[in-house]
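Shown below is the structure under consideration.
Every protein chain but one is kept in place in this view of the complex.
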Amino acid sequence: MRVVVQDAPFDFGQEADAFATGHTVSGAIVTFTGVVRDVAGGLKAMEIEHYPGMTEAALTEIAGQAVTRWSLEDALVIHRYGTLAPGEMIMMVATAARHRKDAFEAAEYLMDYLKSRAPFWKREVTADGAEWVAARAVDEDALNRW
Amino acid sequence: MRVVVQDAPFDFGQEADAFATGHTVSGAIVTFTGVVRDVAGGLKAMEIEHYPGMTEAALTEIAGQAVTRWSLEDALVIHRYGTLAPGEMIMMVATAARHRKDAFEAAEYLMDYLKSRAPFWKREVTADGAEWVAARAVDEDALNRW
Amino acid sequence: MDVLYFAWVRERIGLPREVVETQAATVMDLVEDLRKREERYAAAFADVTALRVALDQQLADFDAPLDGVREVAFFPPMTGG
Partner (left out) sequence: MDVLYFAWVRERIGLPREVVETQAATVMDLVEDLRKREERYAAAFADVTALRVALDQQLADFDAPLDGVREVAFFPPMTGG
């Protein structure tokens, strides 16, 4: 299990490949990658603030719970902070399990908890100024299924 | 949308990275990778037979349905056939959507249909001989949720 | 009509494909014809609930008609992924 919080970009292909390689007991590998998207057009940057110390602890706890609950062979969480451009990758998670159902569920669990329980805050910067991204009720509700 | 059926290995890291890069409308990328696993120990090889022509048609239809149903920006399916060693990657799917729920669901749908509706047959080779992998009722049942 | 066999169906019958001259109206009629040929066919088609069939590369039922069909394939339940 590995948890990484950094401002530098990460190499998704290399991380995904390294994670997927060498788990011969696990037949199923799932990855999720979050990318800065510019739906409305005009997004200049995404700024991500976090709570150093608590962030690492929260992600480690969430990942540990996923590993235990779904008997994962391995789990990976990488999350960036700082200023990101549209198209840049914000974060990734990866899970390795014997069966695909466990790998999928564990990855969704990681994402649901990471969205609403890890201390990150996003701000979108456009030509009109900067605005904090509001938490969505649908993300909070997503926790109820676990 | 891209569907690939080949005997040669594929570069998971490169495929995953190429897929995830350049979709600025899609914030969510999910990949699933299936790896030859040797749970009992003693697996020498996994042989995969397929139905040339029908395989490509079936995968294209399944991927097309996923793209339509979840409004995916893109989908990718790569599946190998031939003789694979333990630890080798059998296949991968990838989905790109605006929201993570759609990307996850579409990837699970692709996997469920690919498991039971794409014409592939697996045979495990051990020191004791070769045995066809039996279809699992749980995989057939998985289709009922869609 | 081209008839194809995959996986253990192919192994039991001993060949991957053959041309079959038949007047069979449905897949099940064709199965009956094949069963009568030789013991290896009877063995392969002993339990059709353990088999799947594709007509011109589309999955079909065993009561499907064979009108205009050029290629029939028999195989066990698929195990992809």
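So that you can tell them apart, the chains are marked A, B and C in the order they are listed, and the count of residues begins at 1 in each.
Following the convention adopted for this analysis, contacts are C-beta pairs under 8 Å (C-beta built on N, C-alpha and C of every residue); 3 or more make two chains touch, one makes a residue touch a chain.
Here the structure is a predicted model, which is why all the values come from computation and not from measurement.
S.K.: Among the chains you can see, which ones touch the chain that has been omitted?
M.R.: Listed by label, the shown chains it touches are A.
S.K.: Which of these, B:His23, B:Arg37, B:His50 or B:Arg100, touches the one chain of the complex that we don't see?
M.R.: If we include the chain that is not displayed, B:Arg100 is the one touching it.
S.K.: Have a look at A:Met1, A:Val39, A:Ala57 or A:Val138 and name the one touching the chain we're not showing.
M.R.: A:Ala57
S.K.: If you put the missing chain back, which residues of chain A would it touch?
M.R.: Its contact residues with the unshown chain are 34, 49, 51, 53-54, 57-58, 79, 90-91, 111, 114-123, 132-135, 140.
Everything below uses one rule, namely that only the chains that are shown with their structure count from here on.
S.K.: Can you give the whole-Å distance between the Cα centres of chain B and chain C?
M.R.: Taking the mean C-alpha position of each chain, the two centres sit 26 Å apart.
S.K.: Could you state the distance in Å from the CA-based centre of chain A to that of chain C?
M.R.: Centres of chain A and chain C (C-alpha means) sit 48 Å apart.
S.K.: Please report how many Å separate the Cα centroid of chain A from that of chain B, as a whole number.
M.R.: Here chain A and chain B have centroids separated by 23 Å.
S.K.: If I count partner chains per residue in chain C, which residues reach a count of at least 2?
M.R.: 81
S.K.: Check each residue of chain A and list the ones that touch at least two other chains.
M.R.: Correct list: 100.
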